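Below is one structure, written out as structure tokens; the observations come after it.
One chain of protein is taken out of this complex; the other chains stay put.
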Amino acid sequence: MFQSEVKIRIRYAETDQMGYAYYGNYATYYEVARVETLRALGLPYKSMEEEGVMMPVLENHSKYIAPARYDDEITIRVFIKELPNVKIKFAYEFYNESGQLIHTGETLLIFMKNNTRKPCKVPENMLEKLKPFFEKA
Amino acid sequence: MFQSEVKIRIRYAETDQMGYAYYGNYATYYEVARVETLRALGLPYKSMEEEGVMMPVLENHSKYIAPARYDDEITIRVFIKELPNVKIKFAYEFYNESGQLIHTGETLLIFMKNNTRKPCKVPENMLEKLKPFFEKA
Amino acid sequence: MFQSEVKIRIRYAETDQMGYAYYGNYATYYEVARVETLRALGLPYKSMEEEGVMMPVLENHSKYIAPARYDDEITIRVFIKELPNVKIKFAYEFYNESGQLIHTGETLLIFMKNNTRKPCKVPENMLEKLKPFFEKA
Partner (left out) sequence: MFQSEVKIRIRYAETDQMGYAYYGNYATYYEVARVETLRALGLPYKSMEEEGVMMPVLENHSKYIAPARYDDEITIRVFIKELPNVKIKFAYEFYNESGQLIHTGETLLIFMKNNTRKPCKVPENMLEKLKPFFEKA
């Protein structure tokens, strides 16, 4: 399993009149968490797209346990629990500043050739970076 | 079962550099679909909040089958399949202009008192409006 | 002068914890107003981009007179006060349901070739559509 940690801060733009971070913004937080996770692995998503591979989302699932509020600094734990092949799944846990679990989520993405818009295998360099985290002890 | 239909048009602001409607915007489309569905039932969500009942989201699930693109007019079919009690579930099907099913989703919301932020029962007037759609033939 | 009218409704996603439509969303409302204005003229912006002309924004100016609130239906009056050449300027007035002027704005855009990303002249068909509104009586 691969695991990382990313921090985000709730922007005023992202609150709603309930005083909570609007539920639709979590998908953006997931994106930031994925991108920073890949960057920490030495795999900037931007380079991947420049090399012709996109990662559109197939499925997204969210559970809202407690609200995030304006200016809260949220710690997102990101998990890749299986080695990717044509698809890759990210799981997320959101913790507020008191360490309370306030949200969980899961996103399934597919690797796709930019030019043909057809599915393809996980890029070799990503696989190489991830493999060590999935080897048996 | 209660069913309705709502149309939205993809804004430029909502596209991303893949040329698709960004996956995080679907939650906003669901919101518009729910609000217009309640309005069609004679239940403006705004009045509900003014009467002290909010509907925060507990769960959200999305499947992306084919992309929506800029300026596409999308028809959203909205379904309430069970009479609500403390929670209410909305299901959505998105169709593009060719009638192709491009997306499905589901949102679970809870009724909550604005002042106490505690769960409460579905407002009586909403229940009354919905009941006829769930009566046996 | 060319003038048109477009209606939008404030989404929950667009409110902030002040209970107002977040100030950054007005640029999106301007976009919707421009696009629907061009559509009414028989000039879908989407087709323009498909024919290789984009309209990036050079300047944007906003004055917030009174807040727009959740679910408000806003009437946007859109003005093109000069025939465009390489640039085009749109002006906007926002009115709430009581007819109160709550916001004004102005956007300057440039016509640009999609492939070269260099400025170009206003497309001929747009000029043709606009000319009658600028002829002397």
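Each chain gets a letter, A, B and C, in the order it is written, and its residues are counted from 1.
Heads up, the rule we're going with is that contacts are C-beta pairs under 8 Å (C-beta built on N, C-alpha and C of every residue); 3 or more make two chains touch, one makes a residue touch a chain.
As the structure is a prediction and not an experimental result, all values here were calculated from the model.
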Q) Looking at the whole complex, which of C:E59, C:E82 or C:E128 touches the chain that is not displayed? A) C:E59
Q: Would you write out the residues of chain B that touch the absent chain, in ascending order?
A: 12-13, 15-19, 22, 24, 70
Q. What is the set of chain A residues that contact the non-displayed chain in the whole complex?
A. 11-13, 27-28, 31-32, 35, 44-46, 49, 70-71
Q.
Across the whole complex, list the residues on chain C that are touched by the chain not included here.
A. 17-18, 20, 23-28, 31, 54, 56-64, 67
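Methods note: only the chains that are shown with their structure count from here on.
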Q: Mind checking the centre-to-centre distance between chain A and chain C? Centres are C-alpha means, answer in whole Å.
A: 35
Q: Report the inter-chain centroid distance for chain B and chain C in whole angstrom, where each centroid is the mean of the CA atoms.
A: 28
Q: Please compute the C-alpha centroid of chain A, do the same for chain B, then give the distance between them in whole Å.
A: 25
Q. What residues in chain C touch two or more of the other chains?
A. 12-13, 70
